[in-house]
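Here's a structure for you.
Missing here is one protein chain; the remaining ones are kept as they sit in the complex.
Chain nomenclature is as follows: A, B and C, assigned in order of appearance, with residue numbering initiated at 1 for each chain independently.
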Amino acid sequence: MVRAQLLLHCPDKPGIIAQVTNFITVNKGNIVYLDQYVDHVENIFFMRIEWELDGFLIPKEKIEDYFQTLYAQKYDMSFRLYFTDYKPRMAVFVSKMSHCLYDLLARYTAGEWEVEIPLIVSNHEDLRHVAERFDIPFYCFPITKENKAEQEAKEMELLREKGVNFIVLARYMQVISEQMIESYPNRIINIHHSFLPAFVGAKPYHAAYARGVKIIGATSHYVTTELDAGPIIEQDVVRITHKDTVNDLISKGKDLEKIVLSRAVQKHIERKCLVYKNRTIIFS
Amino acid sequence: MVRAQLLLHCPDKPGIIAQVTNFITVNKGNIVYLDQYVDHVENIFFMRIEWELDGFLIPKEKIEDYFQTLYAQKYDMSFRLYFTDYKPRMAVFVSKMSHCLYDLLARYTAGEWEVEIPLIVSNHEDLRHVAERFDIPFYCFPITKENKAEQEAKEMELLREKGVNFIVLARYMQVISEQMIESYPNRIINIHHSFLPAFVGAKPYHAAYARGVKIIGATSHYVTTELDAGPIIEQDVVRITHKDTVNDLISKGKDLEKIVLSRAVQKHIERKCLVYKNRTIIFS
Amino acid sequence: MVRAQLLLHCPDKPGIIAQVTNFITVNKGNIVYLDQYVDHVENIFFMRIEWELDGFLIPKEKIEDYFQTLYAQKYDMSFRLYFTDYKPRMAVFVSKMSHCLYDLLARYTAGEWEVEIPLIVSNHEDLRHVAERFDIPFYCFPITKENKAEQEAKEMELLREKGVNFIVLARYMQVISEQMIESYPNRIINIHHSFLPAFVGAKPYHAAYARGVKIIGATSHYVTTELDAGPIIEQDVVRITHKDTVNDLISKGKDLEKIVLSRAVQKHIERKCLVYKNRTIIFS
Partner (left out) sequence: MVRAQLLLHCPDKPGIIAQVTNFITVNKGNIVYLDQYVDHVENIFFMRIEWELDGFLIPKEKIEDYFQTLYAQKYDMSFRLYFTDYKPRMAVFVSKMSHCLYDLLARYTAGEWEVEIPLIVSNHEDLRHVAERFDIPFYCFPITKENKAEQEAKEMELLREKGVNFIVLARYMQVISEQMIESYPNRIINIHHSFLPAFVGAKPYHAAYARGVKIIGATSHYVTTELDAGPIIEQDVVRITHKDTVNDLISKGKDLEKIVLSRAVQKHIERKCLVYKNRTIIFS
């Protein structure tokens, strides 16, 4: 049964929950999910609400318009409306390491996620064989300082052609240009191999070893134009000891990276992430 | 500013959230907290809602009556209503080990919790000095097979006299009688030193050692008449290795026990636990 | 450079470390790893020691004999000797769920482990396509009550033919017969989807949901003839809430299962597990 999913935020005022739930209920929608949160610092109200469209009195294609007219204006709301019969299209960018890619493709192939993966993009040929194992088109755009702008332009064109909605950087070892980031605002998901904000930038495991930390982490975040500083979706950590070499950290970190990235991607696919002022609200 | 806290559950039907939030809003209550959950297996709706009483049109002492008449009957609701200007009264039962008691009293003395501790009860004299350090009356009821019923009767009388609302068993090494449990339904909080349901009963660390587990845990739960089988409020675990002796498990476990118990007590004090069919809903 | 790996245990006595390290050192072996542990309950000494064979005065093929004669007899030792130029051969048994299989094969294909996987065995056809994606021979032995003994006999013959050293049950949903277990003592690794000893047997996520636990776990252990009671190699847990349905537990549990199983397999491949009286010593 198709469901509508509404994510919204607006200045907090009394009565919003009552109004929105009432709107759905009187129009014979059955609410199957509601999660809300008030940021009392910024005084902003956030909500995610989901209801079954079977028997809903407002036609699917008019819901957005009605909601805009009746509530969004009144409460100065930002909102996004989704339907569960639409599968978002996700591009995966990789370089040479396969662990995150395998984890994404294993879930995809097993049918765990409501998503399409129309292509894999890389700056190296190394993982073409993985894409081929899973019968997904693989495009290689080798990148040098000289050709970067040109190659990214080609990538962007390809993404448009393939109808890509969001991008997952599965240990893609290139900095994404501002232009691409702005074309996919809060729709490029990266995995960084440290518990941010510790160890921003290159070689975080080497830095973690040098600093002598007792835990290492991984962080999945939306990409913004400031390096490794975008809104954090998910983090996790694992305990290490003085016995762990840099290679041990890399090896233990791989398991973290793939699980943390996949959890973040899942939250995104389920439309459970909302970004506000560089922080994420992750609905339950 | 005084707030009302309403916890309720009832068979799930469309419109409940809208009705309840509307009831509060039209009567000029400012909702500052709402968390709800639908158990789709049992088809039960659960909600915790909190609003400021300043300016609320219904007098504090009549809210319960109004809510009962207007909504509880209609939706076949069970509900409990609390006010934040009332501090619940908590008795602590201990035996010989001090770590949980110290943790509770340190928080209490630092003013972290909205609670009163009018007494500490024990079956041994060992921890009287701790009670004295914190200036809390200490009552010792030595218990033998022969005098158990009699001593518990005296304890119950003392608890009534002191106006105790709920009991915390802080490593109290006696099984509580059915009669006492039934006098405090879902109001006796125990800490069991294993990740239940593993290692029910006596000497769980010895059992954990013998089984060769790689993690140990602690579980805080409401006491029911079936031993170590009541609704779980909070659990946590810590990693161990083959090098840990039984004494190491006991030592590492102590930290778990005290933190897990205190987290559970805090949730109870904040009225964020609701029990339904031997499972807890822990509101956010 | 080839290294020797020696795992041993014996009744604890003064001087064993000195003797064994001296034996290696005077024969010009360079010790690159030593981990030892004394079980003071059983009074047993355990050690894992690793040294480079380059320049070692005793020929590789005679080390076992020398060590047996000079030390094992004297100290009543059990020991196993391995060399790093030998890759063990591992069979993977699966049923219908792919997550653990993909995780094993992704690591294998990426060259993370010093192991060969000459075959995958299943009682169902469902995962043949996964085996084919990774170019690994797949053998299907459908099992019924009637043909179980016969099919297992064929499996055992196939394992012998393929020179299999150890077996990984990657969510293989059949109980292994005593005969097969005894042919591979402490060499069949299972993943059970609970934090054992809680929720032994079938449907542990359903049982965990019913019990209302706040954490779920996964346990990898060597298979013994008592169901889910073999020596534990690795466990891990993840936090859940009352909001998680049984399906959520299954989904969150999958990530645990695959990581816990792969960690256990890695420890086994690295010869870092030693079993003594149903407990594992996991060397660092």
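Just so it is clear, a contact is a pair of C-beta atoms (placed from the backbone, for glycine too) under 8 Å apart; a residue touches a chain by one contact, two chains touch by 3 or more.
Just so it is clear, the structure is predicted and the values come from calculations on it, not from any experiment.
Touch with the chain omitted from the figure is made, among A:Val41, A:Leu57 or A:Ala202, by A:Val41.
When the whole complex is considered, the residue among B:Val32, B:Ala229, B:Val246 or B:Ile259 that touches the unshown chain is B:Ile259.
Residue B:Ala110 is the one among B:Val41, B:Ala110 or B:Ala202 that touches the chain missing from this view. Contact between chain C and the unshown chain involves residues 14-15, 17-18, 21-22, 25, 30-32, 34, 36, 38, 40, 239. By the touch rule set out above, chain B reaches the unshown chain at residues 98-99, 102-103, 106-107, 109-110, 112, 133-134, 241, 243, 251, 255, 259, 262-263, 284.
With the whole complex as reference, residues 37, 40-41, 195-199, 211-215, 217, 231-237, 241-243, 245, 278-282 of chain A touch the missing chain.
Keep this in mind: only the chains that are shown with their structure count from here on.
When each chain is reduced to the average of its Cα atoms, C sits farthest from chain B. When every pair of chains is scored by its C-beta contact pairs, the maximum goes to B-C. Centroids of chain B and chain C (each the mean of its C-alpha atoms) stand 42 Å apart. Touching two or more other chains at once are residues 40 of chain B.
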